[in-house]
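The complex appears here minus one protein chain, its other protein chains still in place.
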Amino acid sequence: MTTTVTKLEKLVGKRIKRKEDPRLITGTATYVEDVKLPELLHAAILRSPHGAANIKSIDISKAAALPGVVAVYTGADILGVGSVVCAADLPGLRKPVHHILAQDRTYFVGHAVAVVVAKDRYVAADGVDLIEVDWQPTQAVTDPEKALAAGAPAVHPEWPDNTAFIHNQEGGDMAQAFADAEVVVKQRIVSQRLIPNPMETRGVVADWKQADKAMTIWTSTQIPHLARSILAGQLGLDENRVRLIAPEVGGGFGSKLNVYPEEALMGFVSMKLQKPVKWIESRRENFQTTIHGRGHVDYLEIAAKRDGTILGLKLKLIQDLGAYHQLLTPAIPTLSVLMMPGLYKFRNISAQVIGVFTNAVPTDAYRGAGRPEATHGIERMVDMLAAEIGMDPAEIRYKNFAGKDDFPFLTAAGLTYDSGDYAATLDKALEMIDYKGLREQQVQARAEGKLMGIGISTYGELCGFGPSPATPAGGWESATVKVEPSGKVTVMTGCSPHGQGQETSFAQIAADELGVPLDDVIVLHGDTSIVQYGIGTFGSRNTAVGGAALFYALQDIREKAKRFGAKMLGVEDGEVVLADGHCTDSNGNSVTFQQIAGAAYRGIVIPTGSEPGLVATRFWEPSNFAYPYGAHIIVSEVDKETGQIEIKRYLAVDDIGNIINPLLVDGQLHGGVAQGLGQALWEHGVYDDDGQLVSGTFMDYAMPRARMMPWIESAHTITPSPVNPLGAKGVGEAGTIGSTPAMVNSVVDALAPLGVRHIDMPMTAGKIWKLMQDSSIQEKKA
Amino acid sequence: MIANSFEYSAPGSLKEALALLAEGAKPLAGGMSLIPMMKLRLANPEHLVDIGRLPELNYIREEGGAIHIGAGVTHFEVESSPLLLGKCPLLAETAAYIGDIQVRNRGTLGGSVAHADPSADYPAALHALDAKIVLTSSEGTRTLSTEEFFLDTFTTALDPGEIVSEVIVPVDAGLTGTSYQKFLQPASGFAIVGAAARVRQEGGKFTMVRVGVTGLSGNGYRARNVEDALVGQDVTDANIKAAAALVADGQDASSDLHATAEYRAHLAGAYTARALRAALSRSA
Partner (left out) sequence: MKIAGTSQLPFPPEKAYDLMQDPAMLALAIPGCNSLEKTGDNEYKLSLKMALASLSGQFEGKVTLTEPNRPYSFKMLVEGTGKIGFVKGEGVIKLSGLGDGISITSAITATGIEFAGDAQIGGSIATVGQRMIDTTSKMMVKQFFKKLEKLGLGAEGTNPEAGGTAGE
């Protein structure tokens, strides 16, 4: 039985093309819209055209009489269904009841008022047009600062101050920091409302089987198990009789880390009508009714010494919540507070978050969720401080970084950063971009009258969500590894990847650990009847937490396989090694992993104390978050005549811990950077004063296009995370978090000769032009 | 995003199509402007007549010293036509700026002209080209200048039952230089402003200048004041700048989420100057 075992190449760390792509690019993937069932009905929803209005009456008779319409339901019909769930909690949090259909009042444009169920989508839409609502519009308020002003219209009449909560957090001694300060810089910084736009909008199919008292729901979600628990609760069903399937999910970016009214509503309709029913969100509905992101007005004050030593940061954060709390709405700005010190070692922070109701769709987690805002705040303030004291922006960062020997590093906000060497990453970035040379070039450019800017952002983020006590619904993750008798491997992960590529990266991990070909591994997820309970995909957690659970399940398999192998080779348990797909004893005799799998199921030789089969499940609880970081540098030039910004270079040096698949990492970074640049330069969800969403289509909401993107130069430093066995941190949100301050810092730097010290996003050409006009007028006056 | 129900006809000949249109049906060409409005139920035509497939409207040919383009020619065909690229490059250059490739593959010259979107690209070029618009109905045919045809925001001289059947543009000999310069609205890709210039020079002086502008106000227009300020003048950048600065005079500049009236007017000047400079560099 002596065999020569060929050494297998490690797959982890390799640029491997995504296993999920063939079905995506050949059009054979199944999205919710592709779910077709016998007797499927179709729903369309009547939505409020007003920002705030009383519903005096609703007449559904014409809609109900339309041939092909099966049923029409309004707010009065759904009172037996649980309201929309907010899992976040804060002391004194005011939680308005969010019914799945509006009762006597609507609170934002797009608020669901009635549902028409019909034999096809067209008739359902016609039915919606026939519903007559007697509206009594009232004054809306959409600007969170205006909503806080005395005499503002009350979004919820029971809370005339429009304040949902006030959350304070202090660290260190801010008063002392200000007393010691030689310089204080203050700035109001806005992180505007953004509208997440995954390629696939939301969609739900609900199929109730009365005989089994069983419900199957297909929904485009990032959190199948949590959604199942919540929906079972809302509908009053047994959790084990609800099967929730997140089929192919065409992107979420946090907007599908939620459970929306339409999900329970379709369940309700299916139970009422005893038929399956489908609702697919239109793009316009996506704009109006799926959560928005950001919506911050931050008042920041940074206290420092003239030598650049930062002493403290003070923040008053006004969070535009919208009209209701979705799943995590009030929790998002608290993450901003946790990340407000950035990568710096100053010891004092003081923050007040004011959560404000407005007549707008709720805000909630959107790629980065609270951390981009925080990073934008600190990285802008550091640059402004540098400008104020005449220090180079790179130098001031070096001066204040937590040092590489400070880890684990306890921050002023109370987090413990796991690992890092911030200076090394910035070193690498400055060297790659030839920072010194660039600054010389800039002097030259300025002398020629050109507006050239160099912007640095050294961002940090907390991801790998996260220890369960620090999350609203459990922060662990689960994995099952099922080895079939043939030795083929099925991984079932509690994560719910939807574009991140874990079908590939998890297969790489499994293939390496078990020594099987990549193609022998499949990764299943998203179906609660197949996969053990899991938490889901958000907060850059899949690899750091889900990957860790998988790693440990694989170790269990390895242990069991070794015992079977030893038994098969007739040696003691401890005398074999499992490597390269073979279990080998000290004499060089070996059996293959596939032979072991076969034997484990055949059941003839069973190691003492073991049992047949080769399956393992692990639930893994992280002891901490993971903290990736990086340095992004943007070189830009502003067209003096038009205010248009051109990105000359984009460099990202990121430290995301160990890298499983560099190709996937590139994809995550590029997408993240695109989303960050979208916010920095173009995107803006705009409500007018009456509550109309005026950037409600792609004609007015400027999603970045491929042609608008710069070439992204990317490199890494690698500081493994000690929190999980893979040493991975996370990369899903890094690009989004690092990019916005780099972009704004770059343009502010370009315009610095004109006396510009801050610009709010989005930095549209018109806004820059106006700034240049105003500052040149001032220059002339002076 | 679901249209109301409507009747659809795809007649095989122009004659049949015109007969249906005379009864009050609405033409459908590339559908790139009409279909989105229907899906949002902002437009609810009862009967659509598909004229986008009629071979009789699909040609680009040189005839009698001019180029005749059928209304059904797509933006991509305009952009890539060897005839246009060689002899009327301004129109091809302008077409290449429209939307994205999917839109250019479906949208038609006739549809865009008939739609008269105040931010559409073609009107600028067509004004600068002294183009003629041919209108046809079951009653007959008439030919209008661009200034007679484009009346106001989304408003043209088309009568009910009448379609744009052809656009006629001149053959620009080697002496003429042309250029279209566009400032894109970042969301839609339409023009915040677009300026088309067509110039000829001789002995260091402008001998012919045409400037067409789109996006600035409710209707594309020919900027005669800019033209008049340049013809007969020395070819200098100072003259271009001074003339281009007149482009927004007398126009009621539009204002929206993406550009204030003030900014638009400024851009119109800047882009007119850019178009004039580029055109000049291409004129012999």
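What to note about this one:
Each chain carries a letter (A and B) given by its place in the written order, and its residues are counted from 1.
We take it that a residue touches a chain if its C-beta (ideal position, glycine included) is under 8 Å from a C-beta of that chain, and two chains touch if they have at least 3 such contacts.
What you see is a predicted model; the values in this text were computed from it and never measured.
The undisplayed chain touches these shown chains across the complete complex, A, B. In the complete assembly, the contact with the undisplayed chain comes from B:Ser119, out of B:Ser81, B:Thr94 or B:Ser119. Although one chain is not drawn, the whole complex shows that of A:Asp34, A:Asp77 or A:Asp129 it is A:Asp129 that touches it.
The hidden chain makes contact, of the residues B:Thr146, B:Thr176, B:Ser254 or B:Ser283, with B:Ser254. Touching the omitted chain from chain A are residues 49-51, 109, 129, 284, 287-288, 688, 690, 692-697, 699-700.
In the full complex, chain B contacts the hidden chain through residues 26, 33-34, 37-38, 40-45, 115-119, 152-155, 185, 188, 190, 217-218, 252, 254-258.
Just so it is clear, only the chains that are shown with their structure count from here on.
Rounded to a whole number, the gap between the C-alpha centres of chain A and chain B is 43 angstrom.
Chain contact summary for the complex, chain B toward chain A: residues 1-2, 4-5, 40-41, 100, 183, 186-188, 190, 257-260, 263, 266-267, 270. Interface residues of chain A facing chain B in the complex, by the touch rule stated above, are 44, 121-122, 125-126, 129, 282-284, 641-642, 681-682, 686, 694-695, 698-703, 705, 708, 764-766, 769-770.
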